[in-house]
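Left out: one protein chain. Kept in place: all the others.
We just call them A, B and C in the order they show up, numbering each chain from 1.
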Amino acid sequence: MNAEAAANEENKSEKRTKPSLWKTISIIFESRVATIGMVMVAFWVIVGCISLVWTPYDPNSSDFIQNLSPNATNWLGTDHMGRDLLSRLMQGTQVILLKTRLPGGEHSIPGGVAIWGVLGSLFLGVILGLNAGYRRGWTDQIIMQVLDALIAFPQIVLYLVVIAALGQGDMVVILAITITGAPGVARLARSLALDIQTRDYIRAAETRAESAWFIMFREILPNARGPLLVDSMLRVGYAIFMIGTLGFLGIGLPPPDPDWGSMVNEARKYIFVNQLPVIWPALAISTLVIGLNLFADGLREELMRYQK
Amino acid sequence: MAEPTRRKSEDIPVLDIENLAVAYKVRGGEVEAIQNVTLDIKKGESHGIVGESGCGKSTCAWSIINFLGANGYVKRGTIKFQGKNLVGKKGEELRRLRGDQIAMVYQDPMQSLNHSMVLGEQLKEVLTVHQGMSNKAAEKDCIRMLEKVQMPDAANVMRRFPHQISGGQQQRVVIAMALLNNPALLLMDEPTTALDVTVEAAVLDLIADLRKEFNTAIMYITHDLGVVARVSTRVGVMYAGEMVERATVEELFKSPQHPYTQGLMRCVPKLGTDRSSSILYPIPGRVPPPGGRPAGCVFWPRCDYVRKRCREERPKLRSIAGTETWVRCHFSEDIDMGSWEPPEDLVLPGTVQKKEVDETILEVKGLKKYYRVRGNSLKDVFGMGEKQYVKAVEHASFKVPRGKTLGIVGESGCGKSTLVKTIIGLERATDGEARFLGFDITNSISARDRKLIQELQMVFQNPDSTMNPSYTVGQQIARPLKRFNVMPKEKITDEVLRLLRSMRLDEKYYDRLPRQLSGGEKQRVGIARALASHPDLVLCDEPVSALDVSVQAAIINLLLEIQEEFGTTLIFISHDLSVTRFFSEYVCVMYLGQIMELGPAEEIYAPPYHPYTEALLSAVPIPDPTAKQKRVRLQGVVPSAIAPPSGCRLNTRCPRREMLPDPDICLTDPPWREVHPGHHIYCHIPLDELRKIDPVVSIKEVNHAG
Amino acid sequence: MLVKDYMSRHPFMLEEDSSIVDAQSYMSEVHVRHLPVVGDGKRLLGLITRETLMIEPGSLDSLNVWEITRYLSGMKVKKIMVKARDVITVDETAAIEDAALLMIENKIGCLPVLNGRVVVGMMTQEDLLVQLCRLLVTRRPGLRVSVSMPDKPGETKKLMACVEKQGWEIQSMGGMPDLRDDTRYSTMIKIIADVSMQDVEETINAIEGQEVRDIRETV
Partner (left out) sequence: MVRFLVRSVVSTIITILLVSIGLFVLIEVGSGDISVKILGVFSTPEQRASYRAQLGLNAPTWQRYLDWLVGNDWRAKSRMTYPLITLKNPKTKEVEWWADVDGQATRWKMDKGELKRLVRKEDGFSKVMPAESDWIKGEGTEEFFWGVDNRNNAVKFVKGSGEEVWVLTKAGLRKQGDGPREYIPLRKGLIRGDAGLSWQYNRPVSMILKPRVRNTLVLAGVAFVVVMPLALFFGILAGINEGKLLDRIISITSLGATSTPEFVTGIFLILIFGIWLKVLPAVTMFTSSNAIFENPMMLALPVMTLTAVELGYVARMTRASMVEVMDSAYIRTAIVKGMPYWRVVFRHAIRNALMAPITIIMLHVNWLIGGVVVVEVIFGYPGLGKFIFDSAIFGDFSAIEAAAMVTVLIAIITRLIGDLAYTLLNPRVRYA
């Protein structure tokens, strides 16, 4: 019996199926860190989804006695205006993760400010980064020089400048996240492109005289998506962090919908009396950011292992 | 020769490994990287260990100094060093052994030296830490040792950083570092694999000399049968974590006993053989991964002699009566290598000579490729410095007839890859002419006609990067078909499947992703992709150099077969002279951007040689310990391509320069001397003088294929 | 013919905190009678020999059987070894005859060979004997001829000229003063030649003043 035939036979038992999406997702569960992170993130996404249709009470009306500690009616207590903290906390998830209010305030689109901001920076950053990394030479120098200038802005200062110039609003925050995030994404995309473009399959594409855009987006990008995905998750974390900070500074997402940062801001004046209204949103931000970080860390490790 | 009786104590091997098994804990269990390794190395002996990648060679070495990482451990067996068991030793005791009694040299010297410490510091600490020597005394000893490893300008090297010396010199430093404490045992894990042939040859010479001087026992791990034949006194062959055969080097190459060893011998082309005189027989299948080794004999799925017993019972390593050979096979006495017949379903390339066609498909005349580089002075920063160029290819001229193969050989940095890139259009030629099918191809690829691009395709070196990891095999082969509109869309799938079949891959590979394929399979897909557009000329950039020998043979056969079937013309770049000789009708030898010698393959490999060709041939490791090679070595290091020596670029290192009455003539451009029509040598030395030189290599004809 | 060319390189060694039980079993396992004790990168700390391992019974008098076992197993090499300053050593660049003299004078069987303070080899009586054998190449077929000649200059030259004239191949030769007759000198030469013993004897005896004392074939 010929050995190659034997080896082939062995292979036949493997089904002729494309690697399913489920298989890709399942690698998350191979890492304990990623799983924990995903559970934390999923928790807040679910809470947000629920809050879209139901919150225990109206988050914006003062229905209760002020500064209650947690009890059977108000599980997390109430704030200085007698509003239910649980409802407000739940509602706070929305603007970050689930909906963006369009200018005018009438309509909103799905996907939170953090998500859209990161998508924006991903879009801009990937285009710039791939061009810089693949074309190199002058293109690279110019793009990098501009990005260097952008990166030189301390993020919060850039937000302040943008907000000072353009005023407040969901779109402004998205724009600010996009501008501040794009250089980082571009740098990452560039370094990935620089690495990937040395591979022989890029040479093979070039010997077919494929266009630069084809090579960048069909040959390079698919192989860069792992690290970009991981990076985006971290960026969503940073964005949430930032939105919180802006909210705290009172220049973030405009009222009336509560966001966690502004909840802290309002409550801190009463911190001597009641610490809970500060603690809950603070915990919410931390857990969500930690969750995203863990998820990203775990995913990165798994992807590296997977590629080996 | 009869020696006076040695004392019993002299027979105690320096290293004695018995039934060693090393396991790594992995998620969900553990895998045995090596199982059942037995070997012993005596004082002053050089014991080769040879095998394909993934056979556990390195693990074997690391286990000796118990450096197996957090998850590896010795599961069974003993490792005795100087009669003392090392297994289970740790901490301080082990540390005192490492670097003092047992030293190690491994593959990549650039990586293994600390790039932020000067070399002197790294050398000295071996002495100061182990012997408590003073800094000054250590410095003196280190310089002396550097001189012993023939390091030029030793005292200065002590103050340099690793990146300031060449790769070959780095490896010398690492070897010097290993020998400083006069270790009883030296473990060498592929120490020359990353080096060029001529550098490798010099390092191998050095190792042989040092072994004699220090009487050190050496364990030499390599995948290269040629190297092992040159350096070892005894050899162990490893396969899938087991030692399958051990013998003296002469015995092993004369009469290999294990079917695997025999298979290996049939896979490698010997220097001087070519496709018309011999055939390479690949070993079918692939090395099983540590987790998936078969029951019974580990080799049975790939063995041509497999019987029932082989599948059921694991053979023991047993001694063959009357010899020093040990083999792990039930039936080795019954197997006669001479009467081996290839299995019927193994498809081999035809060896029929093709009919002569005189059409030139590619003609290159005076081709130049310069790269602009920037200097480091302040002037250069502002673009005011003198313009500097790397002269990657200078005045390359050759012709390739249709249906033939041109092999281009040379060491790294000789410009062979640049030459090919310029031809295919990834780089634009600086000057000169290049015509392919009568069309000018000195322009870049984007300026070429699509029909022309289609006729000129390329096969790449590294199987791991030749395919885009994100797309399936089918998608990747289909892409050139779509791109060049070779056929209507609905027929593409059929064509891809046809191509796969002709690469001996069946249709289930269509939907596989590259990471599910082995190196050889990836390389086949790469070839299929290059062939999809039915090109007239395929450029192969070291297509087999990253592959294991058994797979390498299969790929070479495949390329030969394709050439036979489609009449494709091939340009074959390689640093391996044996493979090039085997594969090509014409050979072109390059050095530092210049073509040194050009001609029909059989003439290149026989006198008259260009001095550089001579040095290359003398350096090639030949998998035959009885082969005799003259020692012709190049001196010094490869000069920078930014300021190459004027005239003949070899003049700084030429081993034959003194044959000329006036060596200064080498500073002028040498003439092209025509040996025969089509065979040219670029050298000042007159042909008659060159003809007087004896052949570098003499091999006794032994044909394992029978 | 220096020590470093003929010593045993990479000798077996002990660390000073090995137990003497280990030392004993190690000695018998690797078949040696002397083990240098080293530390800090093979620097000589002492020497253990079969004799030093024999502990004076007097020191064990007060112990019973069990205690003896425990006492011995807990005993470290460094306690009983000959300390480095008392060990007679030889430098690796010494001539082998000097090493031999040292051994004879001090009535010892082995010499640790040092480079600085680092042990690089061992020289034993056995090693010297091995070298003597090599010197005289006793193991190759040929004719071994002992010639007695007057102890004065020019005699060896005469013998050589004679051998050369006959076209015989000399494998090795050696000579020393005749111990019984101090006017004469004994020389041993081994020749490889296709001649009979008688021819050789006659040819050499023909040299004036020289005489074959013994001739035999070696195999």
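As a working rule, contacts are C-beta pairs under 8 Å (C-beta built on N, C-alpha and C of every residue); 3 or more make two chains touch, one makes a residue touch a chain.
All values derive from a computational prediction rather than experimental measurement.
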| item | value |
| --- | --- |
| Among shown chains, those touching the left-out chain | A, B |
| Residue among B:Ala23, B:Leu39, B:Val74 or B:Met104 that touches the chain left out of view | B:Met104 |
| Among A:Met171, A:Leu229 or A:Ile290, residue touching the chain not depicted | A:Ile290 |
| From A:Ser26, A:Ser61, A:Thr198 or A:Gln275, residue that would touch the chain that is not displayed | A:Gln275 |
| Given B:Leu20, B:Cys60, B:Leu86 or B:Leu113, the one touching the chain that is not displayed | B:Leu113 |
| Contact footprint on chain A, counting only the chain that is left out | 145-146, 148-157, 160-166, 237, 241, 244-245, 248-249, 251, 261, 264-265, 268, 271-272, 275, 278, 282, 285-286, 289-290, 293-294 |
| Residues from chain B at the interface with the omitted partner, ascending | 65, 67, 70, 95-100, 103-104, 106, 108, 111-117, 125-126, 129-130, 161, 163-164, 174, 177, 374-378, 380-382 |
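The rule is short, and it goes like this: only the chains that are shown with their structure count from here on.
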| item | value |
| --- | --- |
| Centre distance in Å when chain B and chain C are each reduced to the mean of their C-alpha atoms | 46 |
| Sites on chain B at which at least two other chains make contact | none |
| Residues within chain C bordering two or more other chains | none |
| Residue numbers on chain A that touch chain B, as the complex places them | 1-8, 11-12, 14, 16-19, 30, 198-201, 203-204, 206-210, 219, 222-223, 307 |
| Chain B - residues contacting chain A, complex | 27, 284-286, 301-304, 306, 343, 345-346, 424-426, 445-446, 448, 450, 453, 456-458, 460-462, 465-472, 476, 479-480, 483-484, 506, 508, 510-511, 513, 515, 526, 529-530 |
| For the chain C and chain B complex, residues of the former touching the latter | 8-10, 12-13, 15, 26, 29-32, 40-43, 118, 120, 126, 130, 133-134, 138-140 |
